[in-house]
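First the structure, in the form of C-alpha cells, and then the observations on it.
For this view, one protein chain was removed and the others were kept in their places.
Our next item is subunit A:
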Amino acid sequence: MSTTLPITGDEADALLPERFREWFAARGWTPRYHQLELLKRTGEGRSVLLIAPTGAGKTLAGFLPSLVDLATRERRRPGEPMRGIHTLYISPLKALAVDIQRNLNTPIEEMRLDIRVETRTGDTPSHKRQRQKQVPPDILLTTPEQLALLIASGDAERFFEDLRYVVLDELHSLVTSKRGQLLSLGLARLRRLAKEPISIGLSATVAEPDELRRWLVDQSAESALADLVTVPGGAKPNISILETEDRVPWAGHSSHYAIPAIYEEIKKHKTTIIFVNTRSQAEAIFRELWHVNEDVLPIALHHGSLDVGQRRRVEKAMESNSLRAIVATSTLDLGIDWGDVDLVIHVGAPKGASRLAQRIGRSNHRMDEPSEAILVPANRFEILECRAALEANYVGAQDTPPMGEGGLDVLAQHVLGRACASPFDEDEFYAEVRSAAPYSNLDRHTFSRVVDFVATGGYALRTYERYARIRRMKDGRWRISHPSVAQQYRLNLGTIVEEAMLNVRLIRDRRSSSFARGGVSLGKVEEYFLEQLAPGDTFFFSGRTLRFEGIRESEAYVTNAPGDAMVPSYMGGKFPLSTFLASEVRAMLANPDRWDALPDQVADWLRLQKDKSVLPHREDLLIETFPRGDHYYLVAYPFEGRLAHQTLGMLLTRRLERMGAKPLGFVATDYTLAVWTVRDVGQMIRRGKLSLNELFDEDMLGDDLESWLAESWLMKRTFRTCAIISGLVERRHPAKEKTGRQVTVSADLIYDVLRTHEPDHILLQATWKDAATGLLDIGRLSEMLSRIKGRIRHKDLEHISPLAVPIMLEIGREHVPGATEDYLLSEAATDLIHEALGE
C-alpha cells in the first residue's frame, strides 16, 4: 500500500539522478511522494497502479521511471543494431497522446535529455509510421488500436523486444469497454514479446482498485496483483446547482432556459468548459450561446462527429488559451490538461458519480485548489437528480461499473491478429490469452471454438473448410492462409463500432436538379435520425440550422436554413442513471419534507401530482393509465435507468399484445416508461381483463425475454457490433468501403439466419452476454421486478398526470415487435383505399 514510511531525502537522491533533482529544484518543486514511490517500486521490477485525482501530476509520475531509465542508459554504440521502443504509452484518446507529447517535451528539453518521443495514431501519415518501424522512438505514444496493429505485424518481435515500460493512461475508463479487453490481450502479447516489461496504470479513483491491479499483470500466477500507490484526493470541489428564475422545462435536454445564466457565468470566468452528454445537446447549446453572445466572446464547439480539421482548430485555440468557453461531449472527457479552465458547467444530470468527478476535475488543474462546477439540470426530473446527488454528498462516491468478462468477439479479432503476426501454437496461445485478466476464466473448449470461428466461421455445417482464413500447418501451429487475410484484418481492426452514420454535406442550392458534387462536408449524423426526416425538415448540426434536402448514396444533403430548427435530434442520454442515484431520487420524491430544498416550480409540480394522482413510495411502483388523443397510455415510474426501462418496455408491449391491448409503441427515459395502446388499458384493468401483477410478473424474464430477443432490434444492434468486431461482417473491404447502411442490412439478415439455424453459434452467445449486461440491463430489471412484487399502485386517471407530462413530451419511436407491424401496414393499406375512393 501507499501508506508506508515517507521516503527519506537520501533515498530520494538515490532514486532521482542529479539532473532530475536539479530540474525539480529549478522549478521550485520537490518530488512528490507518489512520484518517488513509483520510481522505487518500478525499480524493484514491480508493475504499479497509480490512483490519483486529476491535477496530481499523474502523467509525469507515470513517465518518471522511463525518463530516469532512459537518461541513465548507455548510449547506442555505432554499429550496434537499432533499439526497439523503450516505453509505450497508451491512452484512449488520440488528443490525449498529442497533449502528453507536449507535456513530456518540456522536462526532456529542459533537462537536455537525449530522448525521442513520438506519437502514432490513426492520423499519423503512413511514411511516418514506416519510419517509426525502421527507427523506433524511445517513447511511443499511441492508442489501443494502434497497439493492436503493431503487434499483428510481422516485425512485432523486433519492435518490442527492448520494451521496458508500458504506461496505460485513464485505465479506469478503458478497462470497462471492449477496447480495454482488446488492450488486455495486447498487453499479454507484449509480455511475451518483451522481457518482463513493467506496466504502470494511471487511474482516477475507482470503486475496486484490485480489479485494475489484476488487469495490469500476468494472471497465470494465482491472484497476481500490481502494487498500488494512491494519492489522496485534493481539495473538495465546489459544486452548485444553477439557480434561475426562469421556468425549468418539463422534458427534453435542451437546457434552453439556462442559456442566459450560463452566459453570465462564462463572462465571470477566464475559461469555461461546458460538458453535455450528447452530441446534439452540444449543438443546441452552442447555437443558443451564440444567440446571446452580445460581447462576441470566443466560444467553440467540440464533439466527435465534427470534421477532424474543425476539431483540431478548436483544440489549438484551447491550448493557446484564446477561448473563453468550449461546449464539449465526451471527446473532451478524459485527462486532457488544457489551458486555464476555471469553471466546469455540467449540463444535464450527473447520471453517475465517477464521470462527474472526472469532468469537474477539468477545472483548476491543481490539486490544492478546489474545482468549481455548476450543474445545470435540463428538466424537472433532472433537478431532483442533481439535488439528490448533492445531498447524498455524492460526488465523493464511486460507481464505476464492474469490469466483466472479456468478449468473445474481441478475442476472435485478437486471434486473427495473432495469426497475422506469426504462426502460433494453440496451447501456448491459450495460456497467453488466459494471462489477461478479462480472459482468466476462459475455458479451453470455448477458446478452441473461437479459433474455429476465426478459421471457417465455426458453423456446424462445415462447407467452408476450403476457404479457411487460418489453417494448421504440418507441425500443428496455425497460420494465415493468404497474405490478403492480414490486409483484411488491418482494415477491420478495432472495437469501436459506430452507429450507421451518414456524411452531411452542405450544398448551396436545393433547386439544382442534380445535387452538386461540391459543398462542404460538415461531419456525420446517425442514419436512424436522418431517416425520420422528410425533405424540408430543419435540424441543428455543426452549430447551425440546416434544412434536410435528401439522401443520396451515403450522404445527406442539406442547405442553410434561417431561424430555429423544427426537429430536435436528441435520442436520449448515453449514460443510464446509476442505481444509487435512482434510489435517492425515489426517496426524495416520496418525502414531501425534502421538497423545500427544491426550486418552487418543482415543488409545486410534485404537490400538483399529489393532488391529481399520487406520489410513489420509495419502494413502490406507481402505474398510471389515462386516455389522450386517439390512444391510451400506461405510464410507469420505476426510476431504474433508461436501459432497464427499454427492456421493460419491450417485454411489456409483448405481453400487452398477447393480452389484446394492441400496444403501438413505448418510450423510456431514465425515470419513466410510457406505453401507448389502441385499446383502453385502464378499462381493461378495471374490468379485470388485465392484471398489473401478472403484467409485471418476474416470469417476463423467461420465455418473453427469450422470444423477444429473437426479433429485437437491440439484440440486432448488439449482434451487429459483435459481428463487426469478430470479423464476421467486414467493416471495410479493400477498394470498396461499405457504408454503415449496407453493414446493417446484412448483419440483421445474418442474425435471423443464425438464430433459426444455429442458435448455439458462438457469436450468438457473445451477443447474448453483451446484451444482458449492456443495452438490456437485465440484472437491474430483475432486481426491480422482485422489489415491486405486490407493491404496484395503480391510478386510473381521466387526464394526463403532472408527473407524466415529461414522458409524454418525449414520445419517440421505439419498435413494437410482432404483428403490430403488419397492423400498421394494413392501416396504411386502408388509407390507400380511402385515397382511391377520393376521400
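The working rule: a residue touches a chain if its C-beta (ideal position, glycine included) is under 8 Å from a C-beta of that chain, and two chains touch if they have at least 3 such contacts; residues count from 1.
Going forward, contacts and distances are computed from a predicted model.
Taken from the listed names "Carbohydrate ABC transporter permease", "Glycolate oxidase", "Metallophosphatase" or "Phosphotransferase family protein", the protein name that UniProt assigns to the chain not shown is "Metallophosphatase". Note on the undisplayed chain: of the listed residues A:Ser484, A:Asn560, A:Asn591 or A:Asn693, the one touching it is A:Ser484. Per the touch definition above, the residue from A:Thr230, A:Thr244 or A:Thr456 contacting the chain not shown is A:Thr456. Where subunit A meets the missing chain, the touching residues are 453, 456-459, 461, 463-464, 467, 469, 482, 484-485, 488, 531-532, 534, 550-552, 664-665, 728-730, 733, 742, 745-746, 749-750, 753-754, 756-758, 761, 811, 813, 815-816, 819, 821-822, 824-829, 831-832, 835-836.
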